[in-house]
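Below is one structure, written out as structure tokens, with a few remarks after it.
Only one protein chain is missing from this complex, and each of the others stays in its spot.
On to chain A.
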Amino acid sequence: MKHDTSLALEYRTEENENRILGFWLFLGAEIVLFSTLFTVFFTLSHRYGNGPTPHELFELKGVLWETFLLLTSSFTCGLAIHSMRLGLKKPMMTFFIITMLFGLGFLGVEVTEFITYVHDGATIQTSAFLSSLFTLLGTHGAHVTFGLLWGTAIMIQVKKYGIDEATANKSFIFSLYWHFLDVVWIFIFSFVYLKGLM
């Protein structure tokens, strides 16, 4: 087994290196997945049927909160990995917990927003525009939810085993995933909400 101590902890074994490359490739597939959802959304975004238009629906306040929470969580996630590289377990855990809480906050705001939409009579069944909107946001939200479960599982492992090759590798891969969700959100913020409000 190759064991190169000049590399960062999460890259040190051959298997770990393969895992990181594999996850980057998987993120490539995820980009295609979200691109398809965006394409569907752009295609259907002016097909309101009898349902509401984005102008009647969107409110900037909640969306700004979501953006603030998720972008900050991405930053704290980066700090967690930085602490991990320095071998500092306690700050790493703290930053991870903050990340998770901000993620949870994002999800809370998103769910409230969905409930408001449905209250206003805008459901996933109302029009093609709303079907594509809910599916795009919902797929992103489902990714965040999965990320929360996954991140929690990794935190428990870091707590249990400390920072070793296995947990460092897992944490690093999780951070890639979390940053990716942030990137997707930036596109949603710009091309769904801001464009819809223009």
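To be clear about the criterion, contacts are C-beta pairs under 8 Å (C-beta built on N, C-alpha and C of every residue); 3 or more make two chains touch, one makes a residue touch a chain; residues count from 1.
The definition used in the following text is that contacts and distances are computed from a predicted model.
Asks: Could you check which of "Acetolactate synthase", "Quinol oxidase subunit 1", "ABC transporter ATP-binding protein" or "Trimethylamine methyltransferase MttB1" matches the UniProt name for the chain that's left out?
Replies: Hidden chain, UniProt protein name: "Quinol oxidase subunit 1".
Asks: Among A:F95, A:F129 or A:Y193, which one is in touch with the chain left out?
Replies: Within the whole complex, the residue contacting the unshown chain is A:F129.
Asks: In the full complex, which bits of chain A touch the chain not displayed? Write them out.
Replies: 1, 14, 17-19, 21-22, 25-26, 28-30, 32-33, 36-37, 40, 43-44, 47-51, 124-132, 134-135, 149-150, 153-154, 156-157, 161, 166, 170
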